[in-house]
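Only one protein chain is missing; all other protein chains are in place.
The chains carry the letters A, B and C, assigned in the order they are written, with residues numbered from 1 in each.
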Amino acid sequence: MAAPAVKRKTDIGPPHYEKFLHPIIKENYGKWKYHEVVKAGVLVHVSETGAKIFSVRAASPRLLSSTTILLFCDLADKYSGGYLRFTSRNNVEFMLDNEANIDPLINELKQNNIPVGGTKNTISNIVHTQGWVHCHSSATDASGLVKVIMDDLFEYFTEMTLPHKVKIAVACCLNMCGAVHCSDIAILGVHRRPPKIEHKNLKNMCEIPSTVASCPTAAIRPTYVDGKPSVTIDEDRCMFCGNCFSVCPAMPIADPLNDGVSIWVGGKVSNARTQPTFTKLAIPYLPNNPPRWTEVTCAVKKIVTLYAQDAQKYERVGEWIERIGWPRFFELTGFEFTKEHIDDFKHAGLTYRRTTQMKF
Amino acid sequence: MAAPAVKRKTDIGPPHYEKFLHPIIKENYGKWKYHEVVKAGVLVHVSETGAKIFSVRAASPRLLSSTTILLFCDLADKYSGGYLRFTSRNNVEFMLDNEANIDPLINELKQNNIPVGGTKNTISNIVHTQGWVHCHSSATDASGLVKVIMDDLFEYFTEMTLPHKVKIAVACCLNMCGAVHCSDIAILGVHRRPPKIEHKNLKNMCEIPSTVASCPTAAIRPTYVDGKPSVTIDEDRCMFCGNCFSVCPAMPIADPLNDGVSIWVGGKVSNARTQPTFTKLAIPYLPNNPPRWTEVTCAVKKIVTLYAQDAQKYERVGEWIERIGWPRFFELTGFEFTKEHIDDFKHAGLTYRRTTQMKF
Amino acid sequence: MSDSKSPILDELEKGPWPSFVTEIKKAAEKSPMAQGLLEQLELSYKEKRTHWKHGGIVGVKGYGGGIIGRYSDASDKFPEVAHFHTVRVNQPSGWFYTADALRELMAIWEKHGSCLTNFHGSTGDTVFLGTKTSELEDIFTELSEKGWDLGGSGSDVRTPSCCVGPARCEFACYDTLSLTYDLTMSYQDELHRPFFPYKWKFKMAGCPNDCVASIARSDFSIIGTWKDAIQMDGEAVKEYVADANFNIQKFVVNKCPSKCISWDGKELEIDNKNCVRCMHCINVMPKALRPGKEKGATLLIGAKAPIVEGAQLASVLVPFMEMKPPYQELKDLLAAIWEFWDENGVARERIGECIQRVGLGNFVEQIGLKPIPQMVMQPRDNPYIFYEEYLEEE
Partner (left out) sequence: MSDSKSPILDELEKGPWPSFVTEIKKAAEKSPMAQGLLEQLELSYKEKRTHWKHGGIVGVKGYGGGIIGRYSDASDKFPEVAHFHTVRVNQPSGWFYTADALRELMAIWEKHGSCLTNFHGSTGDTVFLGTKTSELEDIFTELSEKGWDLGGSGSDVRTPSCCVGPARCEFACYDTLSLTYDLTMSYQDELHRPFFPYKWKFKMAGCPNDCVASIARSDFSIIGTWKDAIQMDGEAVKEYVADANFNIQKFVVNKCPSKCISWDGKELEIDNKNCVRCMHCINVMPKALRPGKEKGATLLIGAKAPIVEGAQLASVLVPFMEMKPPYQELKDLLAAIWEFWDENGVARERIGECIQRVGLGNFVEQIGLKPIPQMVMQPRDNPYIFYEEYLEEE
């Protein structure tokens, strides 16, 4: 049975990136002088040597078939010397040394229903997660939400008409595998009922101490059910985060009747002008209404439209809201301000208004 | 023994303030139009009716003998129609309807070693507490500190040369009976050793559960000593706040060898320009060095001098520091930045620098 | 100096600032208690420690507060201060007095106490500093004969205090003195008989300058403000600008926190919709600018010093309320809050801490207010929402 030990290749790491750099990029690596936006989706970077590289940015649903990847490969061979890259927001970029290739590439992308855009003051691709496509933890689907929102905001991807960049993120549960906590607009899947405990399996599937420790609000306590060790949840202390389920599979939290999404606004990551900041609650709950989640797309569209009208140039969504004030944000959007909007976790007190400074 | 029940006068409340208002004030109550600063320590308020009232503000150590109060009474009779008031910072104010009385009053005050000042961009009186004069909880003396600091900063009380008002407070223990937590500069008495537990008396003098509950860091646990119920302190968790001593007299915390003062800066109360904000740590510990606490007066003088040089007009101490940045504040003052300056209580994380925005 | 009983303290008679040591000595001329204090304090200065013990329960008949008991731990050496209690006398609103009234007070105090006072205590009381247990009843009786009463201490309403307000300040947006007097009289029982979970402090400031530091030091802070436009006198603006030392752009415009005031070289313009009523421009140009005409107050709750959960500034509960006698709306709100506190408060937990524990949202709901965005600087940023609504399988 024991086969002769073959030396297995491990820990070789990824290929060196240099292999994948367009010759112009390799030559001008670290020598870029400035860039310009040629048009929506097309950047040109100019080197100190005078060399230029044109980047064409195209949309992607991120969840890609090998077929589409191979299409990208063909396009790269045809227009960009066989070189391409993906962005931190999952768009695909073709780097061209020949300006004349730009429009033909864009046309061929369009023929394949792949729009070009996402540069500068646009809404670029939505950073998102697995959802019902692949994750046991999800309270909603991410890919579906991204699709319907981008359909709805499509012209903001292809046209650079906004006051500034708007970064949107979707995550399907409170684990927030993405950038939901620091985005201009974020859509977050939420549960609204405590996990249902499978007492029969619990002891076999889970460590009780770590299950108890997993709860941020100390809602879980050890107990015995039918003589078997298990846990119990103080429902009043549960805020449905699902962390116990991450730790213990015998505590499923999904509940089709009550799962849904919440909407958040005003976060950012860059250090430009204002400091990086968290996204804040706009709408605590909207129902899961697949396939097109109309309540969600309406709400997002409303925020974007108001931002487009009211914000100053170079003002991110959060900067705009800080300037006009949160009361005005709720007034303009018509979103209801509720008890849920008032923080009640650890640092809640620091979010209270501790000044008389107010607009009337 | 039982004397006939005499109807006792209770709950009558304080006298109505109207009795104590100067006639000009009564007539122009609520009708004041504007004020001007005649000179340091002298304000004139002008009514819509054209009436004027001149206020002369004089210093007070707050801890006053009846003799001095009676002197104030005589001066009031002589110059301000028998009317006087005290300010929220414990200065005394004489309200004059006759401008000609101002200088004679000031002269007579001066003859009695009572300076006039404290208006506008000065350092007014120091808000303070009991200290060794009257409190069991004190880690330092308040009256003494106020005296030596105001001696040292005297010209800032009598001359309006600062960029803006500087509000100083002194408190003799962490109970902070005053405004230490929101002052431009604050001096705070501190302990540096855990309470010594008087096990013999504890059970008689204190309730054990409330003693245990009194500790903000949960350092106190119930125990038995020599068969008697008492408490024990986990010294590593004690941060010397003295709250257990407030609750339980059998846990004295004073320790002459280690008690001393800390210095804090940059708080404010008004809503003008910036929001009210807490005072922040500048120097964690200086020794108690009575009677003149030279280390303390030097440190305070240094802060005030730098502020006077470097701040913009209408910038409070905290606004100045925020503008130049805390690193620069420590650089300019030469105060050492230590581990103690980094918060480690409940909201510590929120004080960390969560941005790359920095000056080099 | 060698035969002084207070060589260390004598050092504090030097220097230009009025000396508390001199005051103690002056009092000592009239009262042996003050002499005792001087000597005990000298010992404290020498040893660098207090010589006071924890206060026991001491008071006047029918009152649960108003007296702070204090005993010396060195009464063998300083028998005059074996007892050295303070009497908190409820000060008049705005700390206004007549010389005659003060003389009456001093007469009582010279007869029964140390001749030492604090004008005033940090909460606002007129503090008589140091007397014996045996004198307390007499002091109280004589005070009430002259129309004075005790202030608060312990777990009660503490003596309310206020800024000088409309008595002498053009910025006052409501009558701080009247409200202070009214609340003091309305809550005599709550002031004199501690039955709250902990202390409750009221402070009234006539405008956002907050000259009584109410936002930092009171469980309930009432700060004047206005809703409409800042009143402007264009001529007076010109006068300011004419002054060569006055730089309207630097001193006023650049410092406006909401960037809603602008100067084009001729006209000062205020975008009042975006003004946050910070007072700065008014403070700098009091002759030209005044608060609007639609006046009232912002109500804030929960300020306190650090013990136990860390210091808190007060936070907005009601953005704007008209402040007119008999202040019924305010009193109804207070009744609801105290009822909530009574049910939910824990001993030695201030209302601010209680609110943090139960959550501002729950608190607001339970006292019958609607949650509004003005209560917070920003909505929550963590997703830990205690959803209360949900559907059930049919």
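Basically, contacts are C-beta pairs under 8 Å (C-beta built on N, C-alpha and C of every residue); 3 or more make two chains touch, one makes a residue touch a chain.
Remember, it's a predicted structure, so these values are computed and weren't measured experimentally.
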{"item": "Partner chains on view for the chain not depicted", "value": "A, B, C"}
{"item": "Among A:Val38, A:Cys135, A:Ile208 or A:Leu332, the residue in touch with the chain that has been omitted", "value": "A:Cys135"}
{"item": "Candidates B:Ser47, B:Ser60, B:Ser246 or B:Thr279 - the one touching the absent chain", "value": "B:Thr279"}
{"item": "Omitted-chain contact residue, chosen from A:Thr232, A:Ser246 or A:Thr333", "value": "A:Ser246"}
{"item": "Hidden partner interface residues of chain C, rising order", "value": "306, 310-311, 381-384"}
{"item": "For chain A, the residues touching the chain missing from this view", "value": "8-17, 19-21, 25, 29-30, 32-36, 45, 53, 55, 59-70, 72-74, 76-77, 82-88, 90, 92, 95, 113-115, 127, 129, 131-138, 141, 143-144, 146-148, 150-151, 154, 157, 174-182, 210, 214, 216, 241, 243, 245-247, 249, 254-256, 259, 269-274, 276-278, 288, 290-292, 312-314, 345-347"}
{"item": "Interface with the undisplayed chain - residues on chain B", "value": "174, 176, 181, 188, 190, 192-193, 216-217, 239-241, 257-258, 262, 264, 266-267, 278-282, 284-285, 325-327, 329-330, 337-345, 348-349, 351-360"}
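Criterion: only the chains that are shown with their structure count from here on.
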{"item": "Identity of the chain that, by mean CA position, is farthest from chain B", "value": "A"}
{"item": "Contact pairs, highest-scoring chain pair", "value": "B-C"}
{"item": "Between chain C and chain B, distance of the C-alpha-averaged centres to the nearest whole Å", "value": "12"}
{"item": "For chain C, residues that touch 2 or more chains besides their own", "value": "208, 210, 215, 223, 257, 277-278, 313"}
{"item": "Where chain A touches two or more other chains at once, by residue number", "value": "354-357"}
